[in-house]
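With one protein chain held back, the other chains of the complex are shown just where they sit.
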Amino acid sequence: MIYAMCFILFLIGLYGATCKKNIVKIILGLVVMEYAVNLFLVLQGWRKNGQAPILDGRTNLEEFAARAVDPVPQALVLTSIVIGLGILSLMVAIAIRLYERYGTFDVTEMKRLKG
Amino acid sequence: MNQNKQPGMSLIVQTVARWLKGFIFLYGVYIIFYGHLSPGGGFAGGVIVASTFVLLTLAFGKERSLGKLGKLLASELDSLGALMFLLIAVLGIAWGRIFFLNFIEKAVPTGNFKLFSAGIIPLCNVAIGIKVAASLFMIFIILAVIRVQEVKGRRRLVTTEKRRKE
Partner (left out) sequence: MNDIIYLVALPLAMAFFIPMIGRKVRWLPDVLANATTLVLLILAGQTVGREGVYALGGWAAPLGIVLVLDSLSSLLLLIINLVSFMATLFSVDYLEKLYTSKLRYYSLFLLMVAGMNGTVLTGDFFNLFVFLEIASIASYALVGFGCEADELEASFKYLVIGSIASTFVLLAVALLYGRLATLNMAHVAWLLQQNGFDRVTTFAFVLLLVGFLVKGALIPFHAWLPDAHPSAPAPISAMLSGVLIKAIGIYVLIRLTYNVFGITPMLSALFTSIGVISMMIGVLLALGQWDFKRLLAYHSISQMGYVVLGIGLGTPLGLLGGLFHLLNHSLFKSLLFLDSGSVEYETGTRELEKMGNLSQKMPVTAGSTLVASLSISGIPPFNGFWSKLVIILAAVQAGRAGLAVWAVIGSILTLASFSKIQRYAFFGQGKDFEPGKWALYQEVPLLMRIPLLVLSTLCLAGGLILWGGLNGFWGPVVEVLLGGPADYIGSILGR
């Protein structure tokens, strides 16, 4: 159920990124899409009443394995958030530059290129 | 806003920011150094450290925060953090012929003064923290300073310093 909602969020983002005309809305669509995937990824490791996956000398390993959440998706999500941040700041910088050149955020008015 | 008298926000914001900036900075450093023992680490801590400077920029205007951490220095720190991280990874080859080898002895954190218990991981966290703090601050300051403005009928990118003069 919750995975389906992630997927719906993903599709909303995809719609925003592909069908909207305003650059800011396109950027927001991409961000929503990316965060839907991040949410999905971090939910992979989620466990009800789980504990933080940190080992110390006193931990009982069997109990730990039964209760701890999976740390790998958390590491992956952190990495993909950082990558998303990089893309987002690059996109915003390009959007500012485009606004400077064209005086609008509307992509239908930017058509110097044909392809 | 009252640009003529004083850049930045109202007195209340400035006072609160003045009190809090040290604590926020310290909390960021704490998160960085405790990253291997508790949730947190280089990225989260670096973001908090960068937010100190963002807060200073919002409260006092960018002159104040650029005075503390110049743009050139920030970009140098940015590169330095990344190079430190790589250096730690390459040192693994020097020690044990394996890239990213955890070559410092690992200990279980018991008792006092055993903070650095996970080998190279705290060092990596510090490197990442420096990198993230510097680059986030740079992104913020660059996007905050630049404005698109009509100058004699043509749109130009101007930094806020130039705008004030005109």
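First chain written, first letter: the chains are A and B, and each begins at residue 1.
Everything below uses one rule, namely that contacts are C-beta pairs under 8 Å (C-beta built on N, C-alpha and C of every residue); 3 or more make two chains touch, one makes a residue touch a chain.
Given the structure is predicted, the values throughout are model-derived calculations rather than measurements.
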Touching the hidden chain, out of A:52, A:66 or A:87, is A:87
Of the candidates B:16, B:98 or B:143, the residue in contact with the absent chain is B:98
Subunit B positions in touch with the non-displayed chain are 75-76, 78-80, 82-83, 86, 89-90, 92-93, 96-102
Hidden partner sits against subunit A at residues 10, 14, 17-18, 23, 26, 30, 33-34, 37, 40-41, 44, 72-73, 76, 79-80, 83, 86-87, 90-91, 94-95, 97-98, 101-102, 110, 112-113, 115
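Note that in this section only the chains that are shown with their structure count from here on.
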Distance in whole angstrom between the CA centres of subunit A and subunit B is 22
Per the touch rule above, subunit A residues touching subunit B in the complex are 52, 54, 56-57, 78, 82, 89, 92-93, 96-97, 99-101, 103
The residues of subunit B that touch subunit A in their complex are 37-39, 41, 43, 108-110, 132, 139, 142-143, 146, 148, 155-157
